[in-house]
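All protein chains of the complex are present and in place, except for one that has been dropped.
For clarity, chains are labelled A and B in written order, and residue numbers in each chain start from 1.
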Amino acid sequence: MRSKGWGVLIAGPRAGARVTRSARNMAHLYGWLLLLPAAALLALFTHYPALGTIYHSFYSTPRANRPSVYVGLDNYQSMVEDPVFWQAVTNNLIFCIGTIPASIALALLMAVWVNGKIRGRGLLRTAFFTPTILPMIAVANIWMFFYTPDYGLIDQIRGLFGLPGFNWLGTRNTALWCLIVVTVWKEAGFFMIFYLAALQQIPPDLSEAAAIEGSSRWYFFRRVTFPLLMPTTLFVLVNAVINSFRMVDHVVVMTRGGPDNATSLLLFHIYEVGFKFWDVGYAAALTVVLLAVLALVALGQFFALDRRIHYR
Amino acid sequence: MSALARPSIIGDALETAGAWLLALVWALPILYAFWTAFHPGEFATRFSLLAPWTLENFANAWNAAPFARYFLNTVVLVTMILAGQLVLCTLAAYAFARFTFVGHNVAFALVLVQLMIMPDVLIVENYRTMRLLGVLDTTLAMALPYMASAFGIFLLRQTFKTVPRELDEAARVEGCGPLQTLWKVYVPLAKPVYIAFGLVSVSYHWNNFLWPLIVTNSVSTRPLTVGLAVFSGSDQGIDWSIITAATFLSVAPLLVAFLLFQRQFVQSFMQAGIK
Partner (left out) sequence: MSKSWTTKLATAALAAALSTGLGGVAIAPAAAQTEVSFYYPIAVGGPVTKIIDQMAADFEKENPGLKVKPIYSGSYQDTITKVLTALKGGDAPQLSVILAVDIFTLIDEDAIVAIDDIVKTDEDRAWLKSFYPGFMENSQTGGKTWGVPFQRSTPVLYWNKELFKEAGLDPEKPPRNWAEQIEFAKKLTKRDASGNTTQWGIQIPSSGFPYWLFQGFTTQNGLRIMNTAGTQTYFDDPRVIEALQYWIDLSSVHKVHPPGITEWGTTPRDFMERKIAMMWQTTGNLTNVRNNAKFPFGVGMLPANKTPGAPTGGGNFYVFKKSTPAQQEASLKFMKWVTQPARAAQWSIDTGYVAVTPAAWETDVMKKYVAEFPAALVARDQLQHAVAELSTHDNQRVTKVFNDGLQAALTGAKPAEQAMKDAQREADRILRPYRR
């Protein structure tokens, strides 16, 4: 691929006036050729199935002797009337509120500590990050021991203070929070890495200058560090939101959605409807809701992030 | 940052203590798992310094599933996904970073769609597709939906954009074509990003569970996590000794690699300038 002209076409607007029609065509061609392999796979395994889900949400579930038929909004009607759906939506919102700010705040705190000159920061970093690389299935099983009433770790510690055993996972009000804690524990270290990377980019002379001027660490953090970390925060936020709608392994292992749907998350409900009840039509309608939520939240945030980076 | 203004010894000490406390809380589940894996079952719930050490849990876990084969499968799977991702994402990122083509913005937005709609959510439809392609129960089927990674494309695009145009103009003057320029200029400069992305990808797919479970059904293709699932969902209840032993068996390579190379790991992230 040797061509005298191709440098022009990647030179962008700067070379605008000199760009010939054929060079522009070449740019289109090159761009698309480079993109093609990835685009094909994305179309096949993301866009096509996403659209397929929407399509199937208007059709009934095929059974052995009842083929699938167009049912309009019936599946959506069932959804509105399904109390478990609303419970799952509520749970998912609580799950978001419980996991996202906590894991982001902890990640930032961890990153600031590990970035500083604290004693044994290598060990600290290892401790914070290791949960990230363990499989959720195994992690959830290990955490079940912590939550076990009476002789589980948490109750053993509570026992030292004379507190009675408590059925953490078997009580409506606490079960979801148990899952939230596991999630925060597993995610914070991952987000920490992103913050750490960003913190290392902040020139040290900034903080030295601030020190000379006598501004407090907190003031410096609030007025300088945190704003500089904003793109990272947005990026992490997007990931945290998506994860809170995508993760279901721990629900499967720890509570199976119980007690009485108190820990059923949206995707878990979809999994139950789709793979336990085999009601694919209804599962498709539920998935459409999930897709819509994800699309709205993440797209908006993502463009904000992209702009930030551009104008930095 | 502790070098900042008005360093107070008490404040620093408190902060250090806080950091260590949090680290302890974070390490606790893993320390517990380690303790349990190496001690007889009855010590899973009580701690005694006199408890005898044993490797029996590992033997039991190893015998409960063909872990050796699962290891091989996982390594093949992770390698295949990573190789696919590196090639596909590099090309696509290059296109987005340095070419203006029709539908550029729309295409990029469509790529970003995958950041939200991960293949994990589209299991039923994707199973159908795999069936049509005739690749069910193969490593390829497990890998395909993840190969074109929007995360990878985005990450590399950001990096490629920071490459000074003078460099590729220089390459052009030397007579390099677009692919040669990509290979000689962009890829070497993005090395830290590749390493960071590779580590994230490997750890993600090493631990992925649901899709492999659905799309494969033989010992010769299934990865480690599916093997691990034997130990949850059992009628007999939870045997933490065996679960923890099996967990360590299956994540050992990842864990050891991370502990050995964690400096490089974190370093590569920082150089990558992910923000």
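By our rule, a contact is a pair of C-beta atoms (placed from the backbone, for glycine too) under 8 Å apart; a residue touches a chain by one contact, two chains touch by 3 or more.
Given the structure is predicted, the values throughout are model-derived calculations rather than measurements.
Q: So one chain is hidden, and I want to know which residue out of A:T99, A:T148 or A:T233 touches that hidden chain in the complete assembly.
A: A:T148
Q: Using the touch rule from the top, list residues of chain A that touch the missing partner.
A: Given the touch definition above, chain A has residues 56, 59, 62-65, 67-68, 84, 144, 148-151, 162-165, 167, 169-172, 255-256, 258-262, 272, 275-279 touching the missing chain.
Q: Please output the residues of chain B touching the missing chain, sorted low to high.
A: Touching the chain left out of view, chain B contributes residues 41-42, 44-45, 63-66, 124, 127-128, 131-134, 136-137, 213-214, 217-219, 226, 229-240, 242.
Please note the rule applied: only the chains that are shown with their structure count from here on.
Q: If we count contacts the way the header does, which residues on chain B are in touch with chain A in the complex?
A: Touching chain A: residues 1-6, 15-16, 19-20, 22-24, 26-30, 32-33, 44-46, 87-89, 91-92, 94-96, 98-102, 104, 107, 109-126, 128-129, 144-145, 147-148, 150, 153, 158, 165, 168-169, 172, 175-180, 203, 206-207, 209-210, 225, 228-229, 231-233, 238, 240, 243-244, 246-247, 250-251, 254-255, 258-259, 262-263, 266, 269-270, 272-275 of chain B.
Q: Along chain A, where are the residues that touch chain B in the complex?
A: Checking each residue of chain A against chain B gives 1-3, 6-7, 9-12, 27-32, 34-35, 37-42, 44-50, 52-53, 106, 109-110, 112-113, 115-120, 122-146, 151-153, 185, 188-189, 193-194, 196-198, 200-201, 207-208, 210-211, 213-217, 220-221, 229, 231-232, 235, 238, 242, 246, 248-249, 253, 267, 274, 280, 283, 287, 290-291, 294-295, 297-299, 302, 309.
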